[in-house]
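Shown below is the structure under consideration.
Omission of a single protein chain aside, the complex is shown with its protein chains in their original locations.
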Amino acid sequence: MTALILDTITKSFPSAEGPVRVLDGLSLQIAPGSAHALTGDSGSGKSTLLHIAAGLEPAQSGRVLVAGTDLSAQDDAGRAALRRGSLGLIFQQFNLIPSLSVAANLAFQARLAGRHDAAFTDHLADRLGLADLRARYPEQLSGGQQQRVAIGRCLAARPALVLADEPTGNLDEGTGDTVLDLMLELTAEAGAALLLVTHSPRLAARCDHRHHLRAGRLEGGA
Amino acid sequence: MQHNLAKPAIHAAALAFGLALAPASLPAQGFAGLGTDAEGFAIPQRGTALQFPADHGPHPEYRIEWWYLTATLSDADGQDYGVQWTLFRSALAPQEDEGWDSPQVWMGHAGLTTAEQHFSAERFARGGIGQAGVTADPFVAHIDDWHMTSHAEEGADALDHLQVHARGGDFSYDLEFIAEGPLVPQGDAGYSVKSPQGQASYYYSQPFYTVSGTLDLPDGPVKVTGQGWLDREWSSQPLAEDQAGWDWVSLSFDDGHRMMGFQLRGTEVFTAGTWITPDGTPTPLPDGAVQFTPLHHTRIDGRDVPTHWRIEWAEQDLSIETEPLNPNAWMDLSISYWEGPLRFDGSHSGRGYLEMTGY
Partner (left out) sequence: MTRIALTALMSHWVRNWLQLAMLLAGLALATALWSGVQALNSEARSAYATAESLLAEGTAERLDHPSGQIAQDRYITLRRAGWQVSPVVEGRHTLGSARVTLVGIEPLTAPQGAGPALAAQDLNAFFAGRAFAHPQTITEIGAHDLDLHPSDAVPVGTVLLDIGRAQEMLDTEALSYLHLLQTQPAGMRPLDTLAPDLRRVPAGEGAELGGLTDSFHLNLTAFGLLAFAVGLFIVHSSVGLAFEQRRAMFRTLRALGLPLRTLTACLAAEMLVFALIAGVVGLVLGHLLASFLMPDVALTLRGLYGAPVPGVLQFNPIWAASGLAMTLGGAALAGAQALWRLWHLPILAPAQPRAWARASARGMRLQGGVALALAVLAIALTLGGDGLLTGFGLLAAALLAAALAVPLVLAALLRLAQRGARGPVAEWFWADSRQNMPRLSLALMALMLALAANIGVGTMVASFRATFIDWLDLRLAAELNVMPASAQEAAALHPYLSDRADAVLPMMRVDATLKGQPGQIYAMKDHASFRDNWPLIDPVPDAWDRLAAGEGVLVNEQLYRRAGLQSGADTLDLPGVGALPVLGAYADYGNPLAQAVLTLPQFQAAYPDAPVRQFAIRTSDAAGLTASLQEEFGLSSAQITDQAHARDLSMSIFERTFVITRALNVLTLSVAALALFAALVTLAGMRLAQLAPLWALGLTARRLAGLELARALVLGALTMVLALPVGLMLAQVLLSVINVQAFGWRLPLQVFPADWARLALWAMLAVLAAASLPALQLARQGPADLLRVFSRDR
(Lines give C-alpha, C1' and ligand atoms only; values in the text may rest on other atoms or scores of the structure.)
Protein backbone atom coordinates (compact mmCIF):
# COMPACT_ATOMS: atom_id res chain seq x y z
CA MET A 1 0.00 0.00 0.00
CA THR A 2 1.26 3.46 -0.86
CA ALA A 3 2.23 5.47 2.21
CA LEU A 4 1.04 8.79 0.79
CA ILE A 5 -0.81 9.75 -2.32
CA LEU A 6 -1.36 13.43 -3.23
CA ASP A 7 -3.56 13.66 -6.26
CA THR A 8 -3.89 16.99 -8.16
CA ILE A 9 -3.90 19.11 -5.04
CA THR A 10 -4.70 22.79 -5.31
CA LYS A 11 -4.43 25.26 -2.51
CA SER A 12 -4.63 29.04 -2.53
CA PHE A 13 -4.53 31.61 0.22
CA PRO A 14 -6.44 34.81 0.24
CA SER A 15 -4.34 37.93 0.06
CA ALA A 16 -4.81 41.61 -0.49
CA GLU A 17 -4.43 41.16 -4.27
CA GLY A 18 -6.89 38.30 -4.46
CA PRO A 19 -6.24 34.59 -3.93
CA VAL A 20 -2.67 33.42 -4.29
CA ARG A 21 -2.42 29.91 -5.66
CA VAL A 22 0.33 28.10 -3.76
CA LEU A 23 -0.28 24.54 -4.95
CA ASP A 24 -1.63 24.12 -8.42
CA GLY A 25 -2.68 20.57 -9.30
CA LEU A 26 0.20 18.99 -7.52
CA SER A 27 0.52 15.18 -7.36
CA LEU A 28 2.93 12.97 -5.46
CA GLN A 29 3.16 9.31 -4.47
CA ILE A 30 5.37 7.92 -1.74
CA ALA A 31 5.97 4.21 -1.46
CA PRO A 32 6.40 2.57 1.98
CA GLY A 33 9.95 2.79 3.24
CA SER A 34 11.08 5.29 0.63
CA ALA A 35 12.69 8.62 1.46
CA HIS A 36 11.67 11.74 -0.42
CA ALA A 37 13.28 15.15 -0.25
CA LEU A 38 11.31 18.30 -1.02
CA THR A 39 13.11 21.51 -1.91
CA GLY A 40 11.93 24.83 -3.15
CA ASP A 41 12.28 28.56 -2.67
CA SER A 42 11.11 30.15 0.45
CA GLY A 43 7.39 30.74 0.21
CA SER A 44 6.99 28.23 -2.58
CA GLY A 45 4.54 26.15 -0.55
CA LYS A 46 6.60 23.31 0.95
CA SER A 47 5.17 23.63 4.41
CA THR A 48 1.70 24.01 2.99
CA LEU A 49 2.13 20.78 1.11
CA LEU A 50 3.27 19.01 4.22
CA HIS A 51 0.38 20.38 6.31
CA ILE A 52 -2.09 19.19 3.73
CA ALA A 53 -0.50 15.78 3.71
CA ALA A 54 -0.77 15.65 7.49
CA GLY A 55 -4.41 16.66 7.43
CA LEU A 56 -3.60 19.75 9.42
CA GLU A 57 -4.98 21.92 6.70
CA PRO A 58 -7.55 21.07 4.04
CA ALA A 59 -6.81 21.32 0.32
CA GLN A 60 -9.19 23.10 -1.98
CA SER A 61 -9.33 20.24 -4.41
CA GLY A 62 -7.62 16.94 -5.04
CA ARG A 63 -7.30 13.88 -2.87
CA VAL A 64 -4.96 12.98 -0.05
CA LEU A 65 -4.56 9.33 0.92
CA VAL A 66 -2.50 8.44 3.94
CA ALA A 67 -1.82 4.71 4.23
CA GLY A 68 -4.75 4.16 1.92
CA THR A 69 -7.21 6.36 3.86
CA ASP A 70 -8.76 9.31 2.05
CA LEU A 71 -8.38 12.32 4.32
CA SER A 72 -11.17 14.28 2.73
CA ALA A 73 -13.60 11.53 3.73
CA GLN A 74 -12.58 11.94 7.36
CA ASP A 75 -13.86 14.36 9.92
CA ASP A 76 -11.59 16.20 12.28
CA ALA A 77 -11.54 13.30 14.75
CA GLY A 78 -10.75 10.86 11.96
CA ARG A 79 -7.88 12.95 10.71
CA ALA A 80 -6.62 13.32 14.26
CA ALA A 81 -6.77 9.54 14.68
CA LEU A 82 -4.81 9.14 11.48
CA ARG A 83 -2.18 11.53 12.77
CA ARG A 84 -1.95 9.55 15.96
CA GLY A 85 -1.82 6.18 14.27
CA SER A 86 0.02 6.53 11.01
CA LEU A 87 1.90 9.78 10.90
CA GLY A 88 4.95 11.25 12.47
CA LEU A 89 5.36 15.01 12.33
CA ILE A 90 8.52 16.91 12.97
CA PHE A 91 8.58 20.69 12.74
CA GLN A 92 11.27 23.28 12.82
CA GLN A 93 10.55 24.00 16.49
CA PHE A 94 8.08 23.58 19.32
CA ASN A 95 7.68 19.91 18.75
CA LEU A 96 7.89 18.91 22.38
CA ILE A 97 5.38 19.06 25.15
CA PRO A 98 6.95 21.42 27.64
CA SER A 99 5.30 19.95 30.71
CA LEU A 100 6.60 16.42 30.09
CA SER A 101 10.05 15.04 30.64
CA VAL A 102 12.19 13.79 27.77
CA ALA A 103 11.24 10.20 28.60
CA ALA A 104 7.55 11.03 28.69
CA ASN A 105 7.84 13.01 25.49
CA LEU A 106 9.61 10.11 23.78
CA ALA A 107 6.91 7.64 24.75
CA PHE A 108 4.01 10.00 24.31
CA GLN A 109 2.98 9.40 20.72
CA ALA A 110 3.57 5.66 20.87
CA ARG A 111 1.32 5.47 23.87
CA LEU A 112 -1.28 7.61 22.15
CA ALA A 113 -1.19 5.24 19.21
CA GLY A 114 -1.31 2.27 21.58
CA ARG A 115 1.96 0.91 20.22
CA HIS A 116 4.28 1.65 23.06
CA ASP A 117 7.31 -0.60 23.12
CA ALA A 118 9.60 0.39 25.94
CA ALA A 119 12.57 -1.56 24.63
CA PHE A 120 12.25 0.03 21.22
CA THR A 121 11.91 3.49 22.67
CA ASP A 122 14.99 2.92 24.84
CA HIS A 123 16.81 1.67 21.82
CA LEU A 124 15.87 4.79 19.88
CA ALA A 125 16.88 6.99 22.78
CA ASP A 126 20.25 5.29 22.88
CA ARG A 127 20.70 5.68 19.19
CA LEU A 128 19.76 9.34 19.39
CA GLY A 129 22.18 9.86 22.27
CA LEU A 130 19.41 10.81 24.66
CA ALA A 131 20.02 8.14 27.27
CA ASP A 132 21.39 10.58 29.84
CA LEU A 133 18.81 13.26 29.17
CA ARG A 134 15.68 11.23 29.82
CA ALA A 135 14.82 12.93 33.09
CA ARG A 136 15.24 16.43 31.72
CA TYR A 137 12.55 18.77 30.55
CA PRO A 138 12.45 20.22 27.04
CA GLU A 139 13.61 23.69 27.94
CA GLN A 140 16.67 22.17 29.54
CA LEU A 141 17.79 20.84 26.17
CA SER A 142 19.68 22.43 23.34
CA GLY A 143 17.94 22.91 20.02
CA GLY A 144 19.63 19.85 18.51
CA GLN A 145 18.76 17.73 21.48
CA GLN A 146 15.17 18.88 21.30
CA GLN A 147 14.95 17.94 17.64
CA ARG A 148 16.45 14.54 18.42
CA VAL A 149 13.77 13.97 21.03
CA ALA A 150 11.15 14.96 18.46
CA ILE A 151 12.59 12.42 16.02
CA GLY A 152 12.69 9.75 18.70
CA ARG A 153 9.13 10.46 19.73
CA CYS A 154 7.98 10.31 16.15
CA LEU A 155 9.73 7.05 15.32
CA ALA A 156 8.86 5.34 18.62
CA ALA A 157 5.26 5.31 17.47
CA ARG A 158 6.29 3.38 14.34
CA PRO A 159 4.47 5.67 11.90
CA ALA A 160 3.98 4.55 8.34
CA LEU A 161 4.97 8.03 7.15
CA VAL A 162 7.22 10.66 8.66
CA LEU A 163 6.62 14.26 7.56
CA ALA A 164 9.49 16.55 8.53
CA ASP A 165 9.48 20.29 7.88
CA GLU A 166 13.03 21.61 7.97
CA PRO A 167 13.67 19.80 11.24
CA THR A 168 17.16 21.20 11.41
CA GLY A 169 16.37 24.67 10.17
CA ASN A 170 17.10 26.12 13.56
CA LEU A 171 20.37 24.29 14.02
CA ASP A 172 23.86 25.01 12.88
CA GLU A 173 25.01 23.08 9.91
CA GLY A 174 27.14 20.50 11.76
CA THR A 175 24.49 19.65 14.29
CA GLY A 176 21.83 19.71 11.62
CA ASP A 177 23.68 17.19 9.57
CA THR A 178 24.21 14.81 12.49
CA VAL A 179 20.54 14.99 13.42
CA LEU A 180 19.38 14.46 9.88
CA ASP A 181 21.76 11.60 9.35
CA LEU A 182 20.30 9.93 12.34
CA MET A 183 16.79 10.57 11.15
CA LEU A 184 17.40 9.12 7.74
CA GLU A 185 19.09 6.13 9.22
CA LEU A 186 16.41 5.45 11.76
CA THR A 187 13.44 5.95 9.43
CA ALA A 188 15.05 3.52 7.10
CA GLU A 189 15.68 1.14 9.98
CA ALA A 190 12.05 1.44 11.11
CA GLY A 191 10.80 0.95 7.59
CA ALA A 192 8.91 4.24 7.58
CA ALA A 193 8.39 6.37 4.54
CA LEU A 194 9.78 9.91 4.80
CA LEU A 195 8.90 13.25 3.25
CA LEU A 196 11.60 15.70 4.23
CA VAL A 197 11.45 19.40 3.49
CA THR A 198 14.95 20.81 3.31
CA HIS A 199 16.94 23.58 1.77
CA SER A 200 20.11 21.53 1.70
CA PRO A 201 20.86 19.92 -1.69
CA ARG A 202 23.45 17.82 0.08
CA LEU A 203 20.86 16.28 2.34
CA ALA A 204 18.36 15.99 -0.45
CA ALA A 205 20.93 14.00 -2.31
CA ARG A 206 20.87 11.37 0.40
CA CYS A 207 17.18 10.67 -0.19
CA ASP A 208 15.85 8.13 -2.65
CA HIS A 209 13.74 10.75 -4.40
CA ARG A 210 14.07 14.49 -4.82
CA HIS A 211 11.32 16.96 -5.67
CA HIS A 212 11.54 20.64 -6.33
CA LEU A 213 8.47 22.76 -5.78
CA ARG A 214 8.02 25.61 -8.19
CA ALA A 215 4.91 27.47 -9.28
CA GLY A 216 2.71 25.10 -7.35
CA ARG A 217 3.97 21.94 -8.99
CA LEU A 218 6.74 19.47 -8.43
CA GLU A 219 9.67 19.30 -10.72
CA GLY A 220 12.03 16.38 -11.03
CA GLY A 221 11.48 13.41 -8.75
CA ALA A 222 12.99 10.15 -9.51
CA MET B 1 -6.85 88.54 83.83
CA GLN B 2 -10.22 87.02 83.37
CA HIS B 3 -11.37 83.45 83.53
CA ASN B 4 -14.43 82.21 81.73
CA LEU B 5 -15.58 79.31 83.78
CA ALA B 6 -18.24 76.81 83.05
CA LYS B 7 -18.64 78.35 79.68
CA PRO B 8 -22.13 77.55 78.51
CA ALA B 9 -23.46 78.00 75.04
CA ILE B 10 -23.00 81.64 75.67
CA HIS B 11 -23.73 82.68 72.16
CA ALA B 12 -27.29 81.63 72.56
CA ALA B 13 -27.63 83.58 75.73
CA ALA B 14 -25.80 86.57 74.39
CA LEU B 15 -28.19 86.72 71.53
CA ALA B 16 -31.11 86.89 73.85
CA PHE B 17 -29.55 89.88 75.50
CA GLY B 18 -28.03 91.35 72.42
CA LEU B 19 -31.52 91.93 71.15
CA ALA B 20 -32.90 93.40 74.27
CA LEU B 21 -30.35 94.51 76.77
CA ALA B 22 -28.20 97.59 76.95
CA PRO B 23 -24.59 96.67 77.60
CA ALA B 24 -23.99 94.74 74.43
CA SER B 25 -21.01 95.70 72.34
CA LEU B 26 -22.32 95.20 68.86
CA PRO B 27 -21.37 98.47 67.21
CA ALA B 28 -22.53 97.25 63.81
CA GLN B 29 -25.98 96.93 65.18
CA GLY B 30 -25.39 99.91 67.33
CA PHE B 31 -27.78 98.60 69.94
CA ALA B 32 -30.32 99.24 67.26
CA GLY B 33 -32.67 96.66 68.63
CA LEU B 34 -33.08 98.82 71.71
CA GLY B 35 -34.32 101.84 69.89
CA THR B 36 -37.01 100.05 67.98
CA ASP B 37 -40.60 100.34 68.96
CA ALA B 38 -41.45 98.33 71.97
CA GLU B 39 -44.43 96.40 70.76
CA GLY B 40 -46.47 95.28 73.66
CA PHE B 41 -43.90 96.41 76.15
CA ALA B 42 -44.71 99.16 78.59
CA ILE B 43 -42.96 102.49 78.04
CA PRO B 44 -41.79 104.70 80.93
CA GLN B 45 -43.97 107.76 81.49
CA ARG B 46 -42.85 111.06 83.00
CA GLY B 47 -44.44 111.82 86.29
CA THR B 48 -44.94 108.30 87.49
CA ALA B 49 -43.92 108.14 91.11
CA LEU B 50 -41.62 105.33 92.17
CA GLN B 51 -43.22 102.89 94.62
CA PHE B 52 -41.16 101.09 97.23
CA PRO B 53 -40.65 98.33 98.02
CA ALA B 54 -42.57 97.22 94.90
CA ASP B 55 -40.18 98.91 92.47
CA HIS B 56 -37.20 97.08 94.00
CA GLY B 57 -38.71 93.97 92.39
CA PRO B 58 -38.94 93.09 88.70
CA HIS B 59 -41.10 94.79 86.10
CA PRO B 60 -41.76 91.98 83.61
CA GLU B 61 -43.89 94.21 81.37
CA TYR B 62 -40.74 96.21 80.54
CA ARG B 63 -38.23 94.79 78.14
CA ILE B 64 -35.09 95.22 80.20
CA GLU B 65 -34.10 95.83 83.76
CA TRP B 66 -31.08 95.65 86.01
CA TRP B 67 -29.85 95.59 89.57
CA TYR B 68 -26.37 97.05 89.26
CA LEU B 69 -24.03 97.19 92.20
CA THR B 70 -20.47 98.57 92.19
CA ALA B 71 -18.03 99.13 95.03
CA THR B 72 -14.66 100.83 95.34
CA LEU B 73 -12.73 99.02 98.04
CA SER B 74 -9.36 99.02 99.82
CA ASP B 75 -7.65 96.52 102.01
CA ALA B 76 -5.64 97.13 105.19
CA ASP B 77 -2.45 97.60 103.13
CA GLY B 78 -4.07 100.38 101.14
CA GLN B 79 -4.44 98.31 97.96
CA ASP B 80 -7.46 99.36 95.89
CA TYR B 81 -10.10 97.00 94.51
CA GLY B 82 -13.30 97.27 92.58
CA VAL B 83 -16.28 94.95 92.62
CA GLN B 84 -19.29 94.68 90.34
CA TRP B 85 -22.44 92.57 90.82
CA THR B 86 -25.19 92.82 88.25
CA LEU B 87 -28.38 90.99 87.52
CA PHE B 88 -29.99 91.73 84.18
CA ARG B 89 -33.49 90.81 83.20
CA SER B 90 -34.55 90.64 79.57
CA ALA B 91 -38.09 89.89 78.48
CA LEU B 92 -38.96 88.17 75.23
CA ALA B 93 -42.58 89.04 75.88
CA PRO B 94 -44.11 91.60 78.26
CA GLN B 95 -45.38 89.16 80.85
CA GLU B 96 -44.38 86.50 83.36
CA ASP B 97 -45.53 82.90 82.98
CA GLU B 98 -45.10 79.78 85.03
CA GLY B 99 -42.26 77.33 84.48
CA TRP B 100 -40.46 77.01 81.17
CA ASP B 101 -43.14 79.12 79.53
CA SER B 102 -41.74 82.21 81.19
CA PRO B 103 -40.46 84.66 78.55
CA GLN B 104 -38.09 86.21 81.08
CA VAL B 105 -34.39 85.60 80.70
CA TRP B 106 -31.85 86.43 83.38
CA MET B 107 -28.15 87.18 83.15
CA GLY B 108 -25.69 87.75 85.96
CA HIS B 109 -22.35 89.51 85.64
CA ALA B 110 -19.72 89.66 88.32
CA GLY B 111 -16.46 91.57 88.15
CA LEU B 112 -13.52 92.01 90.47
CA THR B 113 -10.71 94.42 89.65
CA THR B 114 -7.29 94.74 91.23
CA ALA B 115 -4.48 96.92 90.03
CA GLU B 116 -2.98 93.98 88.13
CA GLN B 117 -5.92 91.73 87.36
CA HIS B 118 -9.49 91.82 86.28
CA PHE B 119 -11.84 88.89 86.90
CA SER B 120 -15.25 88.43 85.39
CA ALA B 121 -17.93 85.78 85.28
CA GLU B 122 -21.44 85.43 83.99
CA ARG B 123 -24.53 83.31 84.53
CA PHE B 124 -27.67 82.76 82.50
CA ALA B 125 -31.06 81.46 83.52
CA ARG B 126 -34.60 81.10 82.31
CA GLY B 127 -37.26 82.71 84.43
CA GLY B 128 -40.17 80.82 85.84
CA ILE B 129 -38.29 77.82 87.17
CA GLY B 130 -36.60 79.31 90.21
CA GLN B 131 -33.06 79.37 88.94
CA ALA B 132 -32.94 83.16 88.94
CA GLY B 133 -35.20 86.06 89.84
CA VAL B 134 -35.93 88.92 92.16
CA THR B 135 -38.50 89.32 94.91
CA ALA B 136 -39.23 92.77 96.29
CA ASP B 137 -40.28 91.77 99.77
CA PRO B 138 -38.31 90.23 101.36
CA PHE B 139 -35.78 91.53 98.89
CA VAL B 140 -33.66 88.87 97.21
CA ALA B 141 -32.09 89.02 93.77
CA HIS B 142 -30.33 85.85 92.67
CA ILE B 143 -29.06 83.82 89.81
CA ASP B 144 -27.73 80.36 90.69
CA ASP B 145 -25.68 80.82 93.88
CA TRP B 146 -25.07 84.51 93.28
CA HIS B 147 -27.31 86.63 95.36
CA MET B 148 -28.03 90.08 96.76
CA THR B 149 -30.11 89.58 99.86
CA SER B 150 -31.68 92.21 102.07
CA HIS B 151 -30.92 92.17 105.80
CA ALA B 152 -32.62 95.51 106.42
CA GLU B 153 -34.41 96.03 109.67
CA GLU B 154 -38.17 96.30 109.92
CA GLY B 155 -39.34 99.67 108.66
CA ALA B 156 -36.12 100.49 106.86
CA ASP B 157 -35.80 100.35 103.12
CA ALA B 158 -35.02 96.85 101.93
CA LEU B 159 -31.92 98.05 100.12
CA ASP B 160 -30.44 99.69 103.22
CA HIS B 161 -28.61 96.56 104.20
CA LEU B 162 -27.51 93.98 101.63
CA GLN B 163 -25.47 90.83 101.72
CA VAL B 164 -23.90 90.14 98.33
CA HIS B 165 -22.17 87.08 96.95
CA ALA B 166 -20.83 85.99 93.58
CA ARG B 167 -18.40 83.40 92.43
CA GLY B 168 -16.35 82.91 89.29
CA GLY B 169 -13.81 80.30 88.29
CA ASP B 170 -10.97 81.83 90.28
CA PHE B 171 -12.59 84.45 92.46
CA SER B 172 -15.50 85.04 94.71
CA TYR B 173 -16.65 87.68 97.15
CA ASP B 174 -18.93 88.10 100.12
CA LEU B 175 -19.72 91.71 100.93
CA GLU B 176 -22.03 93.60 103.23
CA PHE B 177 -23.54 96.88 101.98
CA ILE B 178 -24.99 99.35 104.51
CA ALA B 179 -26.63 102.51 103.23
CA GLU B 180 -25.65 105.77 104.94
CA GLY B 181 -28.16 107.87 103.03
CA PRO B 182 -31.47 107.73 101.20
CA LEU B 183 -32.44 106.33 97.78
CA VAL B 184 -31.90 108.93 95.07
CA PRO B 185 -34.18 109.20 92.03
CA GLN B 186 -32.32 110.04 88.83
CA GLY B 187 -33.52 112.40 86.12
CA ASP B 188 -36.95 113.85 86.65
CA ALA B 189 -37.96 112.08 89.86
CA GLY B 190 -36.82 108.75 88.49
CA TYR B 191 -37.67 109.39 84.81
CA SER B 192 -34.32 109.44 83.05
CA VAL B 193 -34.20 110.69 79.47
CA LYS B 194 -31.66 108.99 77.23
CA SER B 195 -31.87 110.85 73.94
CA PRO B 196 -33.08 114.08 72.42
CA GLN B 197 -35.90 112.04 70.82
CA GLY B 198 -37.13 111.24 74.29
CA GLN B 199 -36.12 107.64 74.90
CA ALA B 200 -36.19 107.17 78.63
CA SER B 201 -36.02 104.75 81.51
CA TYR B 202 -36.98 104.58 85.14
CA TYR B 203 -33.82 105.03 87.11
CA TYR B 204 -32.98 105.35 90.79
CA SER B 205 -29.86 104.73 92.84
CA GLN B 206 -28.57 104.06 96.31
CA PRO B 207 -25.17 105.87 96.17
CA PHE B 208 -24.37 105.94 99.89
CA TYR B 209 -23.23 102.44 100.78
CA THR B 210 -20.35 101.66 103.04
CA VAL B 211 -19.03 98.26 102.26
CA SER B 212 -17.06 95.61 104.15
CA GLY B 213 -16.34 91.99 103.53
CA THR B 214 -13.97 89.50 101.96
CA LEU B 215 -12.63 89.04 98.48
CA ASP B 216 -11.42 85.54 97.59
CA LEU B 217 -8.58 85.84 95.17
CA PRO B 218 -6.25 83.17 93.77
CA ASP B 219 -3.66 84.36 96.32
CA GLY B 220 -6.07 84.00 99.21
CA PRO B 221 -8.80 85.96 100.97
CA VAL B 222 -8.53 89.74 101.46
CA LYS B 223 -10.51 91.78 103.97
CA VAL B 224 -11.75 94.99 102.38
CA THR B 225 -13.81 98.07 103.16
CA GLY B 226 -15.05 100.87 100.95
CA GLN B 227 -18.02 102.51 99.33
CA GLY B 228 -20.78 101.14 97.14
CA TRP B 229 -23.39 102.32 94.66
CA LEU B 230 -26.52 100.56 93.49
CA ASP B 231 -28.35 101.44 90.26
CA ARG B 232 -31.84 100.28 89.46
CA GLU B 233 -33.10 100.85 85.97
CA TRP B 234 -35.84 99.47 83.78
CA SER B 235 -37.12 100.40 80.42
CA SER B 236 -38.29 99.15 77.07
CA GLN B 237 -36.42 101.48 74.73
CA PRO B 238 -33.50 103.18 76.39
CA LEU B 239 -31.45 104.05 73.32
CA ALA B 240 -32.08 105.89 70.08
CA GLU B 241 -31.40 104.27 66.71
CA ASP B 242 -28.12 106.10 66.14
CA GLN B 243 -26.70 105.61 69.62
CA ALA B 244 -23.75 103.22 69.59
CA GLY B 245 -22.95 103.05 73.29
CA TRP B 246 -22.36 105.02 76.37
CA ASP B 247 -19.79 106.16 78.92
CA TRP B 248 -21.11 106.25 82.44
CA VAL B 249 -19.53 107.25 85.76
CA SER B 250 -20.58 107.17 89.37
CA LEU B 251 -18.38 109.39 91.52
CA SER B 252 -17.98 109.70 95.31
CA PHE B 253 -16.32 112.94 96.26
CA ASP B 254 -14.10 113.12 99.30
CA ASP B 255 -16.42 115.82 100.66
CA GLY B 256 -19.41 113.45 100.68
CA HIS B 257 -21.03 114.56 97.45
CA ARG B 258 -21.98 112.05 94.81
CA MET B 259 -22.36 112.51 91.12
CA MET B 260 -23.71 110.33 88.30
CA GLY B 261 -23.00 111.24 84.70
CA PHE B 262 -23.21 109.63 81.34
CA GLN B 263 -22.90 110.41 77.68
CA LEU B 264 -24.69 108.47 74.96
CA ARG B 265 -22.68 108.45 71.77
CA GLY B 266 -24.84 108.98 68.73
CA THR B 267 -24.75 111.36 65.77
CA GLU B 268 -25.06 113.91 68.53
CA VAL B 269 -23.64 113.24 71.94
CA PHE B 270 -26.34 113.26 74.58
CA THR B 271 -25.28 113.81 78.17
CA ALA B 272 -27.07 113.70 81.47
CA GLY B 273 -26.15 113.48 85.10
CA THR B 274 -27.19 114.08 88.68
CA TRP B 275 -25.41 116.06 91.36
CA ILE B 276 -26.17 114.60 94.76
CA THR B 277 -25.51 116.39 98.02
CA PRO B 278 -24.29 114.37 101.05
CA ASP B 279 -27.87 114.36 102.39
CA GLY B 280 -29.17 112.85 99.15
CA THR B 281 -30.70 115.85 97.42
CA PRO B 282 -30.39 115.38 93.67
CA THR B 283 -29.90 118.04 91.04
CA PRO B 284 -30.50 116.72 87.51
CA LEU B 285 -27.98 117.96 84.97
CA PRO B 286 -29.52 118.62 81.55
CA ASP B 287 -28.11 117.58 78.17
CA GLY B 288 -24.83 119.36 77.52
CA ALA B 289 -24.17 120.38 81.12
CA VAL B 290 -21.51 117.74 81.63
CA GLN B 291 -18.59 117.36 79.21
CA PHE B 292 -16.71 114.10 78.69
CA THR B 293 -13.27 114.35 77.05
CA PRO B 294 -11.18 111.24 76.50
CA LEU B 295 -7.56 111.82 77.53
CA HIS B 296 -5.94 108.48 76.92
CA HIS B 297 -6.92 105.29 75.11
CA THR B 298 -5.96 101.76 76.06
CA ARG B 299 -5.72 99.05 73.43
CA ILE B 300 -7.70 96.00 74.57
CA ASP B 301 -8.25 93.04 72.25
CA GLY B 302 -8.06 95.21 69.18
CA ARG B 303 -10.29 97.94 70.56
CA ASP B 304 -9.27 101.45 71.51
CA VAL B 305 -10.96 102.13 74.80
CA PRO B 306 -10.83 105.64 76.33
CA THR B 307 -9.85 104.68 79.85
CA HIS B 308 -8.83 108.14 81.05
CA TRP B 309 -11.30 111.02 80.97
CA ARG B 310 -11.67 114.65 81.74
CA ILE B 311 -15.14 115.38 83.09
CA GLU B 312 -16.28 118.94 83.35
CA TRP B 313 -19.31 120.67 84.71
CA ALA B 314 -18.64 124.30 83.87
CA GLU B 315 -21.51 125.74 85.88
CA GLN B 316 -19.97 124.49 89.13
CA ASP B 317 -16.31 124.90 88.02
CA LEU B 318 -15.94 121.17 88.25
CA SER B 319 -13.12 119.73 86.21
CA ILE B 320 -11.63 116.39 87.10
CA GLU B 321 -9.41 113.82 85.43
CA THR B 322 -10.03 110.14 86.04
CA GLU B 323 -7.43 107.41 86.36
CA PRO B 324 -8.58 103.78 86.27
CA LEU B 325 -7.28 101.33 88.89
CA ASN B 326 -6.69 98.91 86.02
CA PRO B 327 -7.09 100.12 82.43
CA ASN B 328 -7.69 96.55 81.34
CA ALA B 329 -10.97 96.14 83.23
CA TRP B 330 -12.64 94.55 80.22
CA MET B 331 -15.62 92.33 80.95
CA ASP B 332 -14.80 89.69 78.35
CA LEU B 333 -18.12 87.90 78.51
CA SER B 334 -20.81 86.97 76.01
CA ILE B 335 -21.71 90.63 76.09
CA SER B 336 -18.52 92.58 76.64
CA TYR B 337 -17.83 96.07 77.88
CA TRP B 338 -15.44 97.99 80.13
CA GLU B 339 -16.28 98.31 83.83
CA GLY B 340 -13.84 99.25 86.59
CA PRO B 341 -12.98 101.45 89.55
CA LEU B 342 -11.17 104.75 89.26
CA ARG B 343 -9.73 107.61 91.26
CA PHE B 344 -10.08 111.21 90.17
CA ASP B 345 -8.31 114.51 90.81
CA GLY B 346 -8.51 118.09 89.70
CA SER B 347 -10.98 120.59 91.05
CA HIS B 348 -12.28 117.75 93.20
CA SER B 349 -10.99 114.36 94.18
CA GLY B 350 -12.50 111.04 95.11
CA ARG B 351 -13.21 107.54 93.83
CA GLY B 352 -15.75 106.14 91.42
CA TYR B 353 -16.73 103.56 88.83
CA LEU B 354 -16.60 103.84 85.06
CA GLU B 355 -18.65 101.83 82.56
CA MET B 356 -18.16 102.05 78.84
CA THR B 357 -20.17 100.13 76.26
CA GLY B 358 -20.19 99.95 72.54
CA TYR B 359 -16.42 99.80 71.92
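Labels for the chains are A and B, by order of writing; each one numbers its residues from 1.
The working rule: a contact is a pair of C-beta atoms (placed from the backbone, for glycine too) under 8 Å apart; a residue touches a chain by one contact, two chains touch by 3 or more.
Source: prediction; values computed, not measured.
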From the list A:38, A:89, A:102 or A:125, which touches the chain that is not on show? A:89
Tell me which residue among B:63, B:89, B:118 or B:142 touches the hidden chain in the full complex. B:142
Take the complete complex as the reference. Which residues in subunit B touch the chain that isn't displayed? 4-9, 11-13, 15-16, 19, 92, 99-101, 103, 105, 121, 124-126, 129-131, 142, 144-145, 167-170, 172, 216
Tell me where the left-out chain touches subunit A, residue by residue. 47, 51, 54, 56-57, 76-77, 80-85, 87, 89, 91-100, 104, 107-109, 111-113, 137-140, 165
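Following the convention adopted for this analysis, only the chains that are shown with their structure count from here on.
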Inter-centroid spacing, subunit B versus subunit A (mean Cα positions, whole Å): 119
